[in-house]
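A single protein chain has been omitted from the complex, and every remaining protein chain is retained in its original position.
Order of writing sets the chain letters: A, B, C and D. Residues in each chain are counted from 1.
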Amino acid sequence: MQRIGVFVCWCGSNIAATVDVETVAQTLAKEPGVVFSTDYQYMCSQAGQELIQEAIREHRLTGVVICSCSPRMHEATFRKTVEKAGLNPYLLEIANIREQCSWIHKDKLTATQKAVILGRAAIAKVQLNAPLTAGKSPVTKRALVIGGGIAGIQTALDIAEAGFPVDIVEKKPTIGGKMTQIDKTFPTLDCAACILTPKMVDASQNENIDIISYAQVEKVQGFVGNFSVTIRKKARYVDEHKCTGCGLCTEKCPQKKVPNEFNLGLDNRRAIYIPFAQAVPKVATIDPNYCAMLKSGKCGVCAKVCTAGAIDYKQQDQLITREYGAIVVATGFEPIQLDKFDEFAYSQSPDVVTSLEFERLMNAAGPTGGTLLRPSDGKHPHTLVFVQCVGSRCDGAEKGKSYCSKICCMYTAKHAMLTREKYPDTEVYVFYIDVRTPGKNFDEFYRRAVEEYGVHYIKGMVGKVTPQDGKLKVQASDLLGGRQLRIDADMVILAAAIEPDKTARPLATMLTASMDTNDFFTEAHPKLRPVESPTAGIFLSGACQGPKDIPETVAQASAAAAKVIGLLVKDSLTCNPCTAKPDELMCNGCSSCEKVCPYGAITYVDKSFRGPNRTTLIRRVAQVNPAVCQGCGACTVACPSGAMDLLGFSNQQILAEVDAICR
Amino acid sequence: MKTWKLSTLDALFAAIAGKQTLYIPADVAGQPVFARWEPGLAMTRALNTGRSAKDLFFPQVEDLARFRVAGKTVSVSPAQALQEPFVIFGVRACDCRSFDILDSVFLAEPADTFYQARREQATVVTLACSQPEETCFCTSLGIDPQAPGGDVSCWMAEDTLYLQANTEKGEALLASLPRLEDGEKPDADSSVFDKLPLKDLDFSAFSGKALMDWFNSPVWERLSQSCLGCGSCTFVCPTCQCYDVRDFDTGHGVQRYRCWDSCMYSDFTMMAHGTNRPTQKERFRQRFMHKLVYHPNNHGGQIGCVGCGRCLQKCPISMNIVKVANALKEGKA
Amino acid sequence: MTDWTNRVQEISGVNPRKCMKCGKCTATCPAYDQMEYHPHQFVDMVCTGRVEELMASKGIYTCLGCFACVERCPRSVEPANLIEAVRLAVIRQQGGNHMKPDQIPGLLNEELPQQAITSALRKYSKGG
Amino acid sequence: MQVNETFTPTIVAFCCNWCSYAGADLSGTNRLQYPANVKIIRIPCSCRLNPMFILRAFQRGADGVILCGCHPGDCHYTTGNYYARRRMTLLFSLLDFMGIERERTRVEWVSAAEGAKFAATMNDFTQTITRLGPNRRLEDLRCKVE
Partner (left out) sequence: MQSRVIEKAASLLESGACTRVLGWKAGAFFYDVTPAVFTCAQEVREQMVFNPFCGANLSKYLIAESRKEGRIAVFLKPCDTFSFVQLQKEHRIARDKVWAVGVQCRGMCDIDSLKELGLKGVTAVEEAEDDLRVTTLYQEKTISRKEALSPRCHTCKSRKLLDCDELIGDQGQDLPSSRFAQVEALEAMTPEERFAFWRGELSKCIRCNACRNVCPACSCEKCVFDNPNSGVQNKAAASSFEENLFHIIRAFHVAGRCTDCGECTRVCPQHIPLHLLNRKFIKDMNEFYGPYQAGGDFDAKPPMLAFTLDDPEASIITNGRDGQ
């Protein structure tokens, strides 16, 4: 016979003002199985919890129902409470009489009646609750960081620093990411390379860090603490261990006309290349799309000049499978394609560039050696027009991105300022909708651009850019000045919106991590768990979660690392005990459940059963790995025989709730 | 003997229904069934109903009691046995005989009060057969389909219905009807019954003392092999009388009811001690042993079958009591 | 909010509150110099309920209906549709149906596209 | 249509734990009102909803049943709501085929952020069911209080 205790919380006046808590407690006391029922001002307070614990001991309760705020708020709290009193934590049910009752109803009688019904449903359910014990699963003490930009590097360094081995998987031949392409950083204007490259070197020299460059994640299996990841390391046709990075091959390669992606196609590289001088690992890579040897078997110059004998035209993609306890996603961002914004003439004139291209044009290691020259004729530009919010803040996917890309205001101010500083003879116009500078020393930076450097900030969007007679005719409106502007510009720089890297979506599917409609990874909680994905063991670092600047990225990267370390220091993990459980006697072995399980938690075994008349039957039956099962319940409905049930949310429990509510 | 013009059968039904509830075999949703007569409801042209006439005395589902729960108090209200008299018209000789078999079970002490009340309230008006189906074998069980019995026996010939009261209840019913005329029915032609393919079945061998021999017969294994374990034979059978008592949680209490059960089901009599008949062979054997052996052994040789042929028509795999009886006697299946 | 303000929004199907005041419509407008009110101001005036002022303005007829603003507006506000709706509102305010269905047969001729007549009917009759 | 003033429908809302239940909580946090006859049952995911539960609700006296889950693509378990969507579409179609009023059942995707949508959905659904009147076609008379 069940002995159930009911505890009705006032939540101060939050509940008590609308729900007659005393009536609720008294009414529920009459329910079958209830041996104790009371109300109290704050059940979650120390005193409230003690009251529950005392009642459990005194009345030898076998189940507890707490009528209070949402279980999403305090279920964990109260589970601990009852556990401390010696009751299994899963013999507790919470009736949500605050968020789903007192806060949405005004009439006291109505709300009280509803609270009673919700209480009854919880009592009906708790009668059927079974004590559940969370299982343990071991933790592999190694982390995987996907993406080797500043976010991935920082996360890896922090994890390695704590003593855990960590692998960085980078799809490009070198780590460093977008930050390597940036010239100076706002608002301090220190050189990006100067602060990034030491970190890259640190990463490459750290014993705990293994950089797997020119590689991609191919398959992810397992679950928190026990991931098994297959990584495809693409053939670079150069033996990484032999190559010294001397660069001789990249000078001798006869194929000179390969667009240099590091400089965004503004200049060319060879078919064998090292992306940039400070690349990590500093080894050459052969681009198979351009290498004559790989395409037609005729050339072999690089192999001839390489004294280290590192060139290997027969190299194959390599599949590496490793076990990890945690995975950090740091896939970053890229600027959007600008084909939709034909009015800015990006595809019509080489002098219309994106801000990232402008970074390269300003960079000493860039195609122009740091001298600002127009791409079309290599001449010095005199009038520059910056356009903000290109593709950001748009209405719907057809127009562009609905979000603010966050970093453009600041880097545009930086560009404008640097241009004016280096070339005081230029006129610089910045067309903005709003200038958004929330950040330490950010607004001051923007004001300096206007006040000290004389950048013309004009409120209004550029309407049209027309290439004409070697100039770019910019038609715009000065909304505050109330005049139409027609500027003959030499260059137009577009602050293109940023979007998540294209590899993020397929990766999310592999990781079973959720994404928003913009393909940014979703965090477990937007405020309280910002660096965790809702999928346990998957963490988020940097711009894959949303647009952010370098300091924010680094902060989040370290935060993600802290979370990973918190996970890896554990020897084992407590599993969610509310998992699917098949009744082997009912199971048909039909594989329906397996097909809908998103975690691959279900396997089948042939098992002997005692048949009628002393016979033995061998049947195929489902087995659930409770460490892998996340308890969604998809299998329970797919199962035609009803053999699969979900602990904690069993058919009987839910039906009991339905009955209690509908009666 | 009384007579009534068949062309005005409706008026006869109206007259009966004016005084008490009347059930006649009629087509409802394309299926012949005993249905409560209402103006416009016509008799079926089918020889017999799909479900047997036992439904009217032993319905498939019957409430026994209601337990009401308020907080921690429980109150019980037993269901009332039927108080209203009713007439069931058009019962065939086979079904009429089935009432005797059911009576021997339900009216034996302690009598089943629900069944008893219905039997007492009912006036059974039977109807003689003239056009049997090939599946009919009541004649092999000593039933005369042309002298069907009941409280009132009826015959249809040409344009006339002939009615003959057999009991006081029957007399009372006929007396209550207006405009019945006197008459004598012409002799019926029974030659078709001699042509029935199953007319020569002999069930006498089963009621002897050889119970264990039948039980241990090797034929059960083969016979039961293709049985699906459904309950269609038991549920259309006029003599099957097994039921289960179940509780339904209404949310406010419990509705206790009984419903037909089938020995063909794997959970039949599971409530008693758990290890019931483990395979379909045992279940299958139980059904036919009961009809052919146990029942006659316990009830003075009365075979638990009336030869209505329903199981022959309805079994999804065409296994039936005739095939079983023949196989048992031949000793091979 | 005046009746006309609601009416204009209803006719145009445009929600002026979506405007983020970037001014791209105005920047892109080829008729800027001829306009008393510019496209972004238009949107703002509808948003703030100043439709009567617009209706009184000759400026609404300087819009060429080139739809550059509609095309380029990042927020899908469609200023040209608003302007067209204000013009319609003016016509309807003047009262009466300027065109009735029974006039259509008389207007039909081979030169004139039938769609023009239908559009005209839509524009110049109050309808339902 | 005659609207029965005294008819207060019983409505069961099955809400997935991660989105819709949180959305319902948010609706409360924002003090958005919806009728008290809507009672929420928490399930881990919309894919946990067995058609049996819906039918049982109708049997026991519910007049309307609604399932709320994460928006497609946002399922906490990645794919649960896609299965739920198929199952419910087919179940509702069968119920409609059997002549059960199609408005009595509904699926809405409500995210954890859509407190207002949750309240609006419940208000609308309650109105629909009130207009539709009591569930007669899938009721079980034994469950009615005499």
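Basically, contacts are C-beta pairs under 8 Å (C-beta built on N, C-alpha and C of every residue); 3 or more make two chains touch, one makes a residue touch a chain.
Only a predicted model underlies this, so the values are computations on that prediction, with no experimental measurement involved.
The chain that is not displayed touches the following shown chains in the complete assembly: A, B, D. The omitted chain makes contact with just one of the residues A:Val139, A:Leu264, A:Cys394 or A:Ala643: A:Ala643. Checked against the hidden chain, the listed residues D:Ser20, D:Asn37, D:Gln59 or D:Thr130 yield one contact partner: D:Gln59.
Listed residues D:Asp25, D:Asp63 or D:Glu101: the one in touch with the omitted chain is D:Glu101.
Annotation for subunit A: contacts to the undisplayed chain at residues 583, 585-592, 595-596, 604, 617-620, 638, 640-643, 651-652, 655. Where subunit B meets the chain that is not shown, the touching residues are 28-31, 33, 47, 50-51, 60-61, 131-134, 192, 195-198, 222, 225-226, 228-232, 234-236, 244, 246, 248, 255, 257, 259-262, 265-267, 312-314, 316-320, 322-323. Against the chain not displayed here, subunit D makes contact via residues 51-52, 55-56, 58-59, 72-73, 79, 82-83, 85-103, 105-107, 137-142.
Please note the rule applied: only the chains that are shown with their structure count from here on.
Across the two interfaces under comparison, B-D and A-D, the one joined by more C-beta contacts turns out to be A-D.
Among the chains present, the centre nearest to the common Cα mean is that of D.
Centroids of subunit B and subunit C (each the mean of its C-alpha atoms) stand 82 Å apart. Rounded to whole angstrom, the centroid-to-centroid distance between subunit B and subunit D, based on C-alpha atoms, equals 46 Å.
Averaged C-alpha coordinates give centres for subunit A and subunit D that are 32 Å from one another. Counting partner chains per residue, subunit D has residues 60-61, 143 touching two or more of them. Shared interface positions of subunit C, i.e. residues touching 2 or more other chains, are not present.
Within the complex formed with subunit C, the residues of subunit A that make contact are 343, 389, 393-396, 399-400, 433-434, 459-464, 475-477, 479, 484. Residues 30-32, 612-613, 659-660, 662-663 of subunit A are the ones that touch subunit B when the two sit in their complex.
Residues 248, 250-252, 255 of subunit B are the ones touching subunit D in the complex.
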